[in-house]
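A single protein chain has been omitted from the complex, and every remaining protein chain is retained in its original position.
Per-chain numbering from 1; labels A, B and C assigned in written order.
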Amino acid sequence: MATVQIVDVRKDFGSVKVVKGIDIDINDGEFVALVGPSGCGKSTLLRMIAGLEQITGGEIRVGTKVVNNVAPKDRDIAMVFQNYALYPHMTVAENMAFSLKLKGVSKREIEQRVNKAAGILSLTPLLGRLPRQLSGGQRQRVAMGRAIVRDPQVFLFDEPLSNLDAKLRVQMRAEIKELYQRLKTTTIYVTHDQIEAMTMADRIVIMHDGIVEQMGQPLEIYDQPDNMFVAGFIGSPAINLYPGAFHTEDRAVFVTDGGVIIPLERPPVGAARRRGVLGIRPEHIAIDPAGAVSLAVMVTEPTGSETFILGRSEEETMRCLFRERVALKPGDTVRLRLDPNRILFFDEETGRRT
Amino acid sequence: MNRSFTYRTSLLFLAALAALWTLFPFAWYFLVSLTTPGHIPRRFSFPDVLTLDSYTSALFGSGAKGISANYSILPNIINSFVVAGLTVIGCTVLGFGAAYVFSRGRSTTLAVLFNALLVIRMTPAVSLAVPIYLMISAYGLSDTHLGLSLVHTMLSLPLAIWLLKGFIDGIPTELEEAALIDGASVLQVLRYIILPLAAPGVAVAACFVFLASYVEFMFASILSRGSSDTLPIAIAGYNSDHQTFYNEMAAASFMSMVPLFIFFYFAGRYMVRGLTMGAVK
Amino acid sequence: MSYKMLFARTAAAAVFGLSMIAPATGWAGEFVEGTFPPLKAGKPYAGVTITVPTQKGWASFAPAVELTRNFEEMTGIKVQYDMIPGSDIPSKQLLAVSQNSGTYDIVTQHATSFGSFFRFLTPMTERIEGVWGSVDKFEDWVFPAQKGVKNTDGQHYFMPFHANAQIGYYRKDLFENTAEQAAFKAKYGYDLAPPTTIQQVRDIAAFFTRPDKNLYGLTTNWGGGQGYAAFLGYYSDAGFDLLGADYKPTMKTPEGRQAAIDVLNFMQGSIHKDKIVNPDSANFQTGQVSDFFLSGSSAMAYGWLSDYWSFMQKPENIKQVGPVGAFRFPSFAGEPKGGYSSWWMMGIPKDSKNPDAAWEYIKWILNEHPQIEMAAGQLPPIKDLAYRTAVEPGGINPRALYDAFVEAKITTQVPEMSQQPRTKGVELYTEVIANKITAEQFVDGYVAEIEKTLTSAGYIK
Partner (left out) sequence: MSHMVSSVARTDRLGQYLLGALLALPFLYIAVFYAYPIYKVVSLSLRDFQIAYGIDDWIGLGNYTELLSSAETWRTLGRTLLYTAICVSVSFGLGLGMALLTVSLADAFSERFGRAFRHIVIAPMIFIPAAAGVMWAFAYTEHYGWVNHILIALGLQAYPWLVSDAAFFLVMVTDIWGWTPFIYLILLAALQSLPQEPIEAARVDGANAWQVFRYVTFPLLKPVIVIALTIKTLDTYRAFDYLWIMTNGGPGTSSTTLNLATYKAAFQNLDFGKASALAVITMIFPLTVMILFLTFRRRGAK
């Protein structure tokens, strides 16, 4: 186990800058998720940590050792690939044993370690099978088995669950987390799925366009996004964002460009007559006959445990999520109250939270 | 499918016509291979003697003097297989690594080199005949298996690289990366990952290279002086100044198609890829 | 008497009467007993391997290949044969010797193409004198054709080992059938017999041409290269060498031109106008002629047929045609004037690694044993032997072959003639036989090609 330090790491592909200077400190035994939309550079960063991509600038340290120019095989890391990258011509046991075999570990020890890993992942009955004879979840487990059998200093996961169906994904999520808890090996986990990141990681790094937008514990990021991007990226259904202006003459309100007037409890300091972006998460909107906002329902999506409503208020669309069942149908009008304590404000130019 | 009777009948008629066009020459020639020189029909009729003698005498040179070439094609079969075998080895050994680099590399130089392969493949072989003849004889390699296979290797190398690249393209790079992380060196990646996974591709490419060498006529005829004659030369050779043994020529022709026949069952579905150098999949 | 018995007789003669037929044989211990030309005794070249090119699928040479064991035992020399397809015989060997690669220890060439090789061969005069005493004695020992093989320096570079001439065959059952004889006489006014003039050839061929009965009058080897050679043969038999003393083509003279045109008109007309020759003849080589003839579809045949003579004497092979006779093909000049000889020769290239061993081989193949064995498909080039195989009673060759050969000539050879003019000649000839051009056009084109080549090579000033 080891710490991983990423210092001002940059990556150019020709003239295209993919990673633009990233600093992340990962503690020993920490589970960090790199999350961001596709093309944000998270996979490239992971591959640089793995040694699969050359580093254009900066430094990566595993433990105390700078690994910039160290070949992957000498970095003592293990990686689980998005499509598992199981060797199709080797059995499960051979897949798991491959790295040990290359290292020259004795046959007996290989067997022991493979059996142990297989036991942890309940792969023992499958050891003699070829990858094509396995289900998606089983393949996923073999990929993990291949990683843990080596007992590496760092685990790298590159979107390992994205090829599974929704149900299996939830199950495997739990398994990975359980495994992590058991091994406590430093883990870097790349995903574009914010739920995975939120549920699994000790810390989340949100990347966008080659830079880190925010780094922190899951709920901290959810509640206090540093900027509009993070606010929009984290949370599903996505946060409602309305550009508009503050009015403090009569009472503090925010008037969106679409004409919705949202009462505020306390406007941000120096907000008078200034423009900004108001953000409100769908679940922080409640039905309230006395509410200030009127919504014309367009779409209702009841899922049983909650109800999602898409509607129109003045010129704005609004997403709302109710924990309770609401009997609304398209065409109905309902009055809403936006929880003033939960309202977020962002600077219109910089996108930073104010 | 509900189609009209007329439609189906005319389809069948066309199919019969096409089958006649491709198969009839074979059928006639096959009859010739089953008879003896004196009994080749002189009018549109069935030969009155049917025997496998032509096959045994072509194979073992065992026919009766005067009505047989007294010539065994066994040495030619061996020549053909040795030359084609050496060519397969040459093309796979030389072509595999290059195919890997072409498959995984992206650069202008590589693109130019790769297109050069296509240009090489399309160069009329006869244009190279004089200098290659001079080279091969200067090294004392004319009329040897090695000399001919060196030339055939040259002729088939572009196709081999092209085909192998197509197969290696189908191997995900993640597998190599996984192996790298598992601690493999470049050689080990090639040895443990690419080679076993490309094995069917190597086999298909080997088939194409083998057959290209097996049927090649011009260089085989220029570079051989008799003792390294391959099958096509031997077959054409039944037509000599002295005598044309049509029945043995036919028998030898039919025997020579065995490897091609096997190939169609083994790698027939890769035909198109090979024919077009992978330009069409 | 079969040729095996003949062989037994000659072998006995060779052992007991050696000194009689081998006047130049020196001290007995120096040479292998019973050999003439004599092979060196004591195996001085044992362990050497010589490479000898020969023609692929050549039935009449096959006995020599089989007998090579004897040679190897006698001399300790190993012989490796390169079987070259007939059409590549000149070019492949020429390319090999011109590159000084030491590929061959012997060059095997035919009378149409040996000229190109002189510059790459070693002269044989000294060797000949060593065996026969003098070149004159040697020339007397073989057929006169050999005199035409000399280079301009007057030296022999080639030793002959195989002679052949084009002759005609006819079906005795047809020619001796009284009904046919009567019908023929009634139509043409003379007796049906093997032809002695070209007009008779035409008459007889026309008489027997009955396509509805699957019978043609004449079948010939007029396809491609052999047809071209047949043309040269007819032309030569009319008394013309291809080149005159000044290296100018004789077809430029009015007589030569007329003779060539007569010959070509006969060949072209027989196939396309008179249709007295089986049309496949325009594509046939001798073997196909023989095969066609044997199938009973032709009254007469023409070609290098002696290759098949002994085969055609066997009853089981002539079921359909009955007994077969041979005749000397008539000449376009009325009297045959020597004709054109198929004279196969061996020379020793300068780049041979084992010239002396090669000489031993050449001497051996001229020995009686291999020559008699090969005589079943050729004429030995040695006059005396040839006489025994063809003229003496019980000979295995037709008399007509010997007669055709005694005066046969070799066309004057200059190196350049055997390549470009030959290729052009064959090309033009195939156009004549395909009825694409006239005989006159052939002569004009051919003469122009010869003059062009020989002018640029410096023979014609």
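Following the convention adopted for this analysis, a contact is a pair of C-beta atoms (placed from the backbone, for glycine too) under 8 Å apart; a residue touches a chain by one contact, two chains touch by 3 or more.
Since the structure is predicted, the reported quantities are computational estimates derived from the model, not experimental observations.
Asks: Among B:V204, B:A250 or B:A267, single out the residue that touches the unshown chain.
Replies: Of these options, the touching residue for the absent chain is B:A250.
Asks: Pick from B:Y55, B:F167, B:Y192 or B:Y214: which residue touches the chain that isn't shown?
Replies: Per the contact definition at the top, the residue touching the missing chain is B:Y214.
Asks: From the listed residues C:T197, C:T253, C:Q320 or C:N435, report the one that touches the chain absent from this view.
Replies: C:N435
Asks: Identify the residue among B:A129, B:L146 or B:L195 that touches the chain left out of the display.
Replies: Here the residue in touch with the unshown chain is B:A129.
Asks: Touching the absent chain: which residues on subunit B qualify?
Replies: Contacting residues on subunit B, toward the hidden partner: 1, 3, 7-8, 11, 14-15, 18-19, 21-26, 28-29, 32, 40-44, 94-98, 100-102, 104-107, 110, 113, 115-116, 118-120, 122-135, 150-151, 153-154, 157, 161, 173, 176-177, 180, 185-187, 189, 214-215, 217-218, 222, 231-233, 235-236, 238-239, 246, 249-250, 252-253, 256-257, 260-261, 264, 271-272, 275-277, 279-280.
Asks: Residues of subunit C in contact with the chain that isn't shown?
Replies: That gives, for subunit C, the contact residues 88, 91, 94-95, 98-99, 116, 119, 223-224, 271, 278-280, 282-283, 292, 297, 415-416, 419-420, 423, 426-428, 430-431, 433-437, 457.
Going forward, only the chains that are shown with their structure count from here on.
Asks: Which of line, ring, star, complete or other matches the graph of chains that touch?
Replies: Here the contact pattern is a line, an open path with two ends.
Asks: Which chain lies at the heart of the structure, taking centres as C-alpha averages?
Replies: B
Asks: Rounded to the nearest whole Å, what is the centre-to-centre distance of subunit B and subunit C, using the mean of the C-alpha atoms as each centre?
Replies: Their C-alpha centroids are separated by 39 Å.
Asks: Determine the centre-to-centre distance between subunit A and subunit B, using the mean Cα coordinates as centres, and give it in whole Å.
Replies: 56
Asks: So in the complex, which bits of subunit B are touching subunit A?
Replies: Per the stated touch rule, the residues are 172, 174-175, 177-185, 188, 192-193, 196-197.
Asks: In the complex, go through subunit A and note every residue touching subunit B.
Replies: Within the complex, subunit A touches subunit B at residues 47, 50-52, 71-73, 77-79, 81-83, 85-89, 98-99, 102-103, 146, 150.
Asks: Along subunit C, where are the residues that touch subunit B in the complex?
Replies: 53, 55-59, 62, 81-88, 92, 95-96, 99, 101, 103, 214, 225-226, 285-288, 290-291, 294-295, 297, 307-308, 311, 317, 320
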